[in-house]
Structures are given as structure tokens and as C-alpha cells.
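Mind looking over this structure? Questions follow.
Apart from one protein chain that is not included, each protein chain of the complex appears where it belongs.
First chain written, first letter: the chains are A, B, C, D and E, and each begins at residue 1.
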Amino acid sequence: MAGILELAAANLLSPMVLFFALGLAAALARSDLSIPEAVAKGMSIYLMMAIGFKGGAGVAAHGLDATLGLALLAGVILSAIIPLVAFQILIRASDLPRVDAAAVVAHYGSISIVTFLAANEALKISGIEAESYMVAVAAAMETPAIFVGLILAQSGVASTSHGENGKAPVGNLDTTALREVVLNGSIVVLVGSFVIGWVSGPAGLSSIEPFIVSPFKGVLCLFLLDMGLIAGRGLRDGSKQLSPSVVAFGLYMPLIGAAFGLVAGLLVGLSTGGVALMITLSASASYIAVPAAMRLALPEARPAIYLPLSLGVTFPFNLVIGIPLYIALAQAVSG
Amino acid sequence: MAGILELAAANLLSPMVLFFALGLAAALARSDLSIPEAVAKGMSIYLMMAIGFKGGAGVAAHGLDATLGLALLAGVILSAIIPLVAFQILIRASDLPRVDAAAVVAHYGSISIVTFLAANEALKISGIEAESYMVAVAAAMETPAIFVGLILAQSGVASTSHGENGKAPVGNLDTTALREVVLNGSIVVLVGSFVIGWVSGPAGLSSIEPFIVSPFKGVLCLFLLDMGLIAGRGLRDGSKQLSPSVVAFGLYMPLIGAAFGLVAGLLVGLSTGGVALMITLSASASYIAVPAAMRLALPEARPAIYLPLSLGVTFPFNLVIGIPLYIALAQAVSG
Amino acid sequence: MAGILELAAANLLSPMVLFFALGLAAALARSDLSIPEAVAKGMSIYLMMAIGFKGGAGVAAHGLDATLGLALLAGVILSAIIPLVAFQILIRASDLPRVDAAAVVAHYGSISIVTFLAANEALKISGIEAESYMVAVAAAMETPAIFVGLILAQSGVASTSHGENGKAPVGNLDTTALREVVLNGSIVVLVGSFVIGWVSGPAGLSSIEPFIVSPFKGVLCLFLLDMGLIAGRGLRDGSKQLSPSVVAFGLYMPLIGAAFGLVAGLLVGLSTGGVALMITLSASASYIAVPAAMRLALPEARPAIYLPLSLGVTFPFNLVIGIPLYIALAQAVSG
Amino acid sequence: METFKKKRIEIVIEALVLKRLLEVFEKHQVGGYTVYSAQAGSGKSGAWQADGVISGTSELRVVFCIVDASRVDQVLEPVFKLVSRHIGIVTVSDVDVIRGDQFV
Amino acid sequence: METFKKKRIEIVIEALVLKRLLEVFEKHQVGGYTVYSAQAGSGKSGAWQADGVISGTSELRVVFCIVDASRVDQVLEPVFKLVSRHIGIVTVSDVDVIRGDQFV
Partner (left out) sequence: METFKKKRIEIVIEALVLKRLLEVFEKHQVGGYTVYSAQAGSGKSGAWQADGVISGTSELRVVFCIVDASRVDQVLEPVFKLVSRHIGIVTVSDVDVIRGDQFV
């Protein structure tokens, strides 16, 4: 128990969390601080490239674990099941229309790559190793939840007020949109870099290490400053639209997801670090791939609900409280 | 004396000064070279983050010097007094309207963070240490000068031709503008990173060192290329508006400011490096926080005067001649 | 022979080539992946600055080779002669109008700096040294081809259908345009950084090494991802306009250029690495300075021909097949 | 100079949907269009700002195309159908051009 | 398609003052607006260019809002008062929109 608190305190005072807090505070205080869009996108691509490449190079170095296939499968299943569970909870706990609820839960089935990165760094500080292919599991969990979310929205369309007045059917995911979801830029960079890292192996990694490894954590801090700014802005403007029951969902849903991730991680037989990452992925909520897919395929759902919930409530919760908790959990159970 | 010349020569041939010269030359030759705005802003945020964090981590490492409080106080006083002195000089030496003169002198009370960075690098090359909290002094000197400048403008408004025809009163700094001045993005990042560096200490610093320490000087060179481009453009377009007496002010005022900084640094009891930095801060002129504040609170003052003067005259003077001089001065007096 | 194949295989699986391939594949699959323009420009400036500086510092370190003057002269001559040869071939082999053919061949006389960078990295991996001033040769080869191309266009204007209906004469390179061509931003950074590197020498280099040397290859990979995206987009949209005979020209012309470069490199008396770079420069085709100059001075020529040809055909050919071939050639002949 | 009367259709639309809007243009053989990025805005769906955003969700684009008055309705209908499902607005105004045959 | 006549107010203003302009909009209940970045310009106060600039001082923004003709004066007056103290210009033009009730 002392371990958890210590880990939590260390986490709370880590540069990553503090830069996020700085961004949050600046936005809430209405400072004019902002990271240019191009720089934010550049950092996002950098982070995807780095994490993918390192994961792939790790697989090349340590060989393919027999559990990789299982872990990928578990990831896909988690990504599909968590939204179903979350939907049953959210529709009862709040008065959100079905369409909005469906969009929200798709975020919770999918994953937040920055939460994953922060958990990786926390593991590193604690000296715990994890399977390098976990980044592939992260990639595998990105999209299944989207399809489940759309099906949930579809099945409920007749009963919502949004679909009534003769509009096009919701959740209309044609092949163009399908391709756009699957070929989302950030997923392409993540998966592509994983493959490149795998093919070019440790030699390839060492040749670009001073770019993708050494400055990585610093870039992540700057990126978290930006995420703090966006989260703060979202909370400032969107707080009127988020009812207390929805905010509460954003706080307890990660723990439910975590429980699923924990079970899956143990069943698959991952290492302590791997279990911690599986928990983190399950507990985290998307704010890149899923919102984009929802705008395309489910425009009726309100982004003013799902964006601040994912970015302003669940993301900070995971960053500050969740990650040390999940690591402690993994240690307690699989140690 | 040979020491100064040697230092000056080394400074003149340093990559930092040469990249600034390259930018200046490119702009004057009307090359189409330009640094994208987003990249320039990203570098600016990076530099603030790095210098703030390093300063804070330094304070955490070396403990709080008893002189910190005194140094901060001295900074605030310098920032307020220098504009008063500068105003008396400028209003006599040139025929600038009071409003323009008030805006100009506010720049000279405040500070240029890049000049401060360049002085830091020059100290490092000379093997001279300085108090790490000097970056906090820099932050403290950013804004007081703004208020003094506005008061100077206010008191003179009746006598200028700008305020006559029933316009709103100048220097009208309402609470919104006040917050905007104090919460200027670059000040927030600088102060916030200082606090984060302090809290997370040397361990935090070492975790992001490959991002904020190692490449720092290279980024500064690229940033100076950009500043050279802007200074060159400003001189090209603005040279008609700058009378010889105003240009002269941009060259001798840093020396007057330096004298104030020297006295203050000695009174506070700073180390040789600290005195050199205090001189540099006093001698430097703002080109971020003050111009922005002037546009908001004193729109009648012409940016075509104060921007090229600060960026195109005083900044290069300090970069090329001032810094080695200030270091030599600090060594001579406090050595 | 086995050596070539091995080198080719190693090259094919290098992160640089693989990231280019990722970009190409993403663009052809119509992924929405894109690198923000500002980031791409920032990287481009970074690469020019780094390669120029390293070259200049190298000259400062190793002293001025007696062959530098000869190599520069050879570069200028190659840049002027290759377009003449290429024009005779292209005008016979394809049915391109003279104006388009003249614009195309100007690209082949000039050089691609990224191809040069990739060849440098390949040499480093093979443990072959090259003269550091070769980057100055690269700079010298940038522009002569442009003037030759414009003269070729001019001489043929009466016989083309584009110039008939009383329009302004083509290839009208007034002094403004001349300055714009010569003071192109990327050339200014390249040459300026070379001079700065030379002046500030190894000491200057070591002070900014963590910025311009260590992460260099990683940035190059990200830049190649972007080039893959642009090449893929160009091929996707421009493939209708490129006839098979023009595409073929894009594949065999580098080999002809390479032959010229080989002869020149041997005559000048370069080292094995120097010969390999001279071949690479001669074989490569411009996609920055020349297209920009053509739009200004020869707007009648269609960019939809020369851009995808240079970037989508010749660049990948050189990157994947050319470079290992040119290195093997240089080793075989000058070893 | 002699000029010809044309119509300028201007559309503000969320960035993610731009691709579909351009497909509509292609389908209805709109001869040309220009896209630029909006940086912030406000409307029925609330206020937004592009700075620092990484998902692309809250970015908007402005697209304008110059077409002949005779074709406005034909283009406007499918465009409006698309835009009204998403975040965005459509306006039409008068412009004069120099070469009439260029904008059909 | 049936369209409705509205007014488009377009304002070029220095970036630092944008926040205040939007506050004016809010105060006068302007239903929507769009902001984009200008990259360069020239006027009474001389020429400027955004590239590479770090202080934000010489950046300008363009803002347009579609309002009903009946409300133009009400909006224009405070907007013009603000803009005339700063660097910037204001223009008004006619546009047609499809849903009239959306722009009030």
C-alpha cells in the first residue's frame, strides 16, 4: 500500500503530469498560451513513429513471444466488449440520448496512445519491463470499438429524437468512411513504424536512436502541455453540457475497463509490465481515432459531450491516479 | 583589455552570432528564406520551457540562495526605474511624441530572453557559473516596465496630437488587458517550467535532458537565424521611420541600462556570472511581451518605431558587442 | 557483384527507404496521413542547415583539399552539360513540347539534396569516407542547369504551340527572377551554414552537435516519410499525364547522368566516397530549386510533368537502386 | 475591362468532411475550387479553435467555388444536403470574372 | 433552391485584439462567425508578414460573420469603434443563404 502511495506521489510530481497541469491551469486562467496546430500535429506524428519503431525493434530483438497472437486477440475482444458493457451502464446512469451514449462508449473501448506512453515511462521509472509488442496490441485496440459504437447507435436510432425528421440513417459507414477510419493517419504511422522497426531491427533503431529515443520523454512533456491546454479549453467551454452523471461515468468507467484488462492480461499470460499496460489500454479512452470516426459516421452525436469527457475527465484521471494504481494492481496480482 | 577583445572576437565568430548575421543578410538581400510561423512559435515555446526548467532544477539542486529574494526585488525595481530614466533621455534626445516614447522605454525596462540565453551560453564558454535562479529574475523583470510605460503615456496624453479628437483615453489597461499582459503565453511557459523544474528537481531534469539541454544551443542558433530574418525585414521596411536620434538611443540606452544592472547586481551580492546576467537583463529590450502589451493597451504608439528599434538595433548590438562587454565588466568589477 | 546485392539489400531494408515506402503506400492507399506544411518546411531548413554546417566544419578540420576548386568547377560544368545531353535524348524519345522538355532536363542537371544525404548515410554505413566539401559541390550544381534549361526553352519557343498567340516571351528571366533563383531560401541556408561551419570550425560543430548531428538521420527518415507521401500523391494524380516514354526517361536518365559524374569524379581525382557522391549528384534530379525557378521564369512548362517525374520516378529509383549501384561503381573504378 | 457575372458559393465545413465535399464537386463537374483553413469559429454547435488540436475533430475548412449562375442550384442542393448533416454553413454571392468561359 | 438575403461583415484585425472583437460579438449576440489567419498585408500602418514572427504583434486575422441586414448597424457600430482604434478594416457585402433562420 505504501508502494502505491509512493508511486502515486512520484507520478504526481513527474514532469509529464506537471506539464499537463500547467496547460490545464493556463487554459482555465484564459492565458493566450497555445501550441501551433502544425507543431502539435508534428509532435503527434513523432510520438507515433517513435513508439511504433521502438516496439517493432523490440520484437526483432527479443523474438516473437508465443503470447503475441493471444495478446492481439485479447486486445480486439476487449475493444469490442468494453463498449457493450459501458453502454449498458451509461444508458442507465445518465439521460444521454442513445446516439451520444454510443459515441461515448466507442471512445472507452478504443485507447489513448498518450496514456499508454505515460504508463510506459512510469514502468521504466519503476524498473519493470514489458513486452515490446504491447504497442501492436494498442494499435489492434484502436478501431474495433468504433464499429461496435456504430452498431449500438444504429440499433437505437428509431428511439432517438435526432433521427426522426427524415434525415439520412445514422451510423452510415460506407466503404469510403471505412477506409478513412482504418487508414487514419495516426494509425498508419503507428503500424507502419512498428513494421519498419521490426524489419530494420536493433541496428536500425540504434541509427535513429538520438532522434526517436533520447528526446522522446521531453517531447512527450511538451505534448502533454498541449493536451492540458486543450483539456482545459474543453472543460471551460463544455462544462455546461456535461451532467454530473456523465462526468462520474468518465471517472469510474476507466476502473471497470481496467478490471477487464487485468483479467485479459492474466489469461494471456503477460508479464507484470504487460499486464499493467493491458490494464492501462483498457482503462484509457481515445481522443484521436474515435472522435474522427464519429464525426464522419455518426455526425448526430455531439462532440461537445465525448471530447471533453475523454480528454478533460478520463485522460487526467488516468494520468494522475490511474497509472500508478494500474501498475500497483499488476504487481500485486501477477508479481 | 586583451581579454575583452578576445571574448568579443570569439563571440563574433560563434555560430549563434553568425546565424543571426545570416538571417539579417538574407532579409536585406531580399531572399525568400523564411521560417514558418508555427516553427518559430514552437521554437520560442521550447526555449522558454528549457530555460525555465533548467533554472528551476538548478534551484532545486543548489538550494535557495539567501540573495534570491533580493535579486527578484532588484529586478522589479530595475524594470520600473529604467523606463523612467530612459523616458527623460528619449524625450529630450528625439522628437518622438510622448506616446511613442513611452512605448519605446517600456521595452528597455523589460528584458529580451534570447539575449539572456546568449549571455548564458557565452558565460558557459568562458567557464563562469551563475546563479540558476537568474531566470526567475528575468521573468520578474518582464512586466513592471509595461505599467510604468503606460503611466508615462497617460500622463502625457493631453500634450500629444494623437489623443485630441475625442478618442478613448490611451493606456487604458482594464482588467482583461491586465490579465492578458500577465498571462502572456511565453511568461506562463517560462514561469511554469521554472516551477516544474524546481519541483521535479535534478531527477526530473535528467529524464528530459536529451530534449531540453543537449540540443538547446542548436535550436537557439536556428531561432537566431529567424530573428535575423525578422530584424532584417524590420530594418528594410522601417528604416524610414527611425530617425538617427532614435537609432542612437537604441545603441547607448543598453549601456545606461547596463550601468544600472551592474550597480544592482553588486548591491545584491551576486556572483560574477550573476552580475553579468543582471547587466545583460537590464541592457536588453523586450520584443515579445512588451510589444504585445503595447498593441493592446497603447494602440496609438507606433509599432514601426519600437519593434525595429528593439529587434533591429538593440538586440544585435547586445548580441555582438554588449554581451562580451558585460561579461568583461562583471569580471573586472566583481572578480 | 555479391557486394552490390548485399549493399542493395541492406539499403532496401534501411529505415530511410522504408519510411519513404510507408509514405508512398499511405498516399496510394489514400490515407489522410499528412505532414503539416510548416513542419515539412522546418525539417527542410534543418536538413540544409545541418548538412551545410557539417560540410563547412569538415573543411575547417581537414583543411582545404587542392581538388576543391576543380571539384566545384566540375560540378558547374556537369550541371550545365547534363541538361544539354538530356534534352537531345528527351526530345527524340518522347513527344513532349520543347518547353516541357527544357523544364524537365533542367531538373536533371541540378541536384536533389535528399538523395545526396541518403548517399552520405549509405557511405557512412559502408565505412567509406568522402571529402566534406562535396556539399559545396552540391550547392554549386543547384543553379547552372536552370539557365541552360531556360536557354533551351527560349531557342525552341517559335516552334512550340504555347508561344504562338502573342504571349510574353518564355524564359523571360529578368533580374528580379534571377535574384529569386540565386537567393532561393534553401540555397541560402545551405551555403550560409557551410560558411558558418567553416568559420566556427570543429569547436562550433561540437557545441551544436546534439542538434545537427545526432538526431539528423531520424529527421531524415521523417522527411522521407513526407517525400513518400508527396511522391505518392503526385503519381496518383499525375500518372495520366506521364507517358511511358517520359517515365522511362526518368529511369535511364539518372544512369546517363551517373556516367558523366563518374568520369568527372575520376578526372578531378576525388576519393572513392567523393566519386560516389559526384555520381549521385549527377544522377539526381532537383525538386526544390528548379521547379520554383521554372514556375517563375517558364510558367508555360507544365509542373504536372516535371514534378512527378523528378519526385515520383527518379527520386525513388535513386534512393532504392541508384545509391548502392553508384557506391559499388565508385568502389570498382576508383578502389 | 469586360467582365462576366458569376456566382461564388462559399462553404464552411468541418475538415474531416472536406474529402466528401470535394467528391460532390467532382461528381457535379465543378470546374474549380479553393480551400483554406479556418482558425476558429462559432455557430449553432458552439465555439472551436484549431490551435494545438491533434485529432482534427474540431478543425474547419472554408471552400469557395466560382460557378455560372445557371449551375448554382445543381451544385447547391447536394452540397447543402451534405453540410446540413455536419457542422457548417453555405453562402452564395455575386462576383464578376474576366474570362467567362473559365468558370462554368 | 430558395435563398434568403443576408449581410456578410468582414473584418481584418490584428491578432492580439481578436479576443476583444469576439467579446463584442458575444455581447451583441452575433449567432456565428469564422476566423482565419492572414499571412501578409499592407495598409495605412505599413506592410507586414506573419512568417517567422514570434511576438504575435504583427499577425492579423480575418473574421467574417453572416448576419441579418436588420442587425448590421447594431453590430457594425461597436465593431468599427474597436477596429478604428487598432490596425484593421471593416467591409460589408451581400450574400444569400439557404436557411434564413440560421443567421440572425
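The working rule: a residue touches a chain if its C-beta (ideal position, glycine included) is under 8 Å from a C-beta of that chain, and two chains touch if they have at least 3 such contacts.
All values derive from a computational prediction rather than experimental measurement.
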Who touches the missing chain here, D:45, D:74 or D:93?
D:93
Applying the definition given at the start, please give the residues of chain E touching the unseen chain.
10, 12, 36-44, 60, 62, 73, 76-77, 80, 89-94
Touch residues of chain D, complete complex, unshown partner
1, 3, 6, 8, 22, 25, 31-37, 61, 66, 93-98, 102-103
What chain C residues would touch the chain not displayed?
34-37, 40-41, 44, 167-168, 176, 180, 226-227, 229-230, 233, 237-238, 287-288, 291-292, 295-296, 299, 302-304, 307
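As a convention for this text, only the chains that are shown with their structure count from here on.
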Contact distance in steps, from chain C to chain E:
2
From the centre of chain E, which chain's CA centre is farthest?
C
Any idea if chain B and chain C meet via the same residues, over half in common, or different ones?
different
Length of the line joining the C-alpha centres of chain D and chain E, rounded to whole Å:
19
Averaging C-alpha coordinates per chain, one finds the centres of chain B and chain D separated by a number of Å equal to 45
Please tell me the distance, in whole Å, between the geometric centres of chain B and chain E computed from their C-alpha atoms.
34
Send over the residues of chain C in touch with two or more other chains.
32, 36-39, 42, 210, 214-215
Where chain D touches two or more other chains, by residue:
19
